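Before we start, here is the structure in question, set down as structure tokens.
Shown here: the complex without one of its protein chains, the others still in place.
Now for subunit A:
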Amino acid sequence: MNINMTLIGQTIAFAIFVWFCIKYVWPPISNALHERQKKIADGLDAASRATRDLELAQERAEQTLRESKEQASQILEQANKRSAQMIEEAREQARAEGERLMASARSEIELEVNRAKEELRAQVSHLAIVGAERVLEASVDEKAHRELLDKLAAEL
């Protein structure tokens, strides 16, 4: 085991390698490492943010769905109510129309009865006159008895 200049040579080599490493080897590797660390951290951050956004969006979608369902049921209810109302109205109208028709028919019938009565009356008076003419076999002055017969007919 001879201690010799190798000792000093090795120390010099050590110093040079350390200096070179500090100056040219360590910085680029270390920088790349830290930059990647930062990049990954940013990526993870973005991912968690996206997850949160997704949750929010889902919640919003659910709420919108719930609201629209509610609205739909409201509209349905309104429509049901409206249709019931319309049916009621239609029934009412039909009844009124029916009543109106019945009333007009009744008045027409009355009119008809009156007219028939009038006609019947006129015929009776005529028949009476003809009958009387036959009975008397003589020509009765129609003009003279007219008044009498009319009176008779009015009494019918």
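Note that contacts are C-beta pairs under 8 Å (C-beta built on N, C-alpha and C of every residue); 3 or more make two chains touch, one makes a residue touch a chain; residues count from 1.
Rule of thumb we're sticking to: contacts and distances are computed from a predicted model.
Asks: Going by UniProt, what is the name of the one chain that was not included in the view, given "FecR family protein", "Monocarboxylate uptake permease MctP", "Phosphate ABC transporter ATP-binding protein" or "ATP synthase subunit a"?
Replies: According to UniProt, the chain not displayed is called "ATP synthase subunit a".
Asks: Among the options A:S30, A:N80 or A:Q123, which residue touches the chain absent from this view?
Replies: Considering the complete complex, A:S30 is the one touching the chain left out.
Asks: What residues on subunit A make contact with the chain left out of this view?
Replies: Interface with the chain not displayed, on the subunit A side: 1-11, 13-18, 20-22, 24-33, 35-36, 39.
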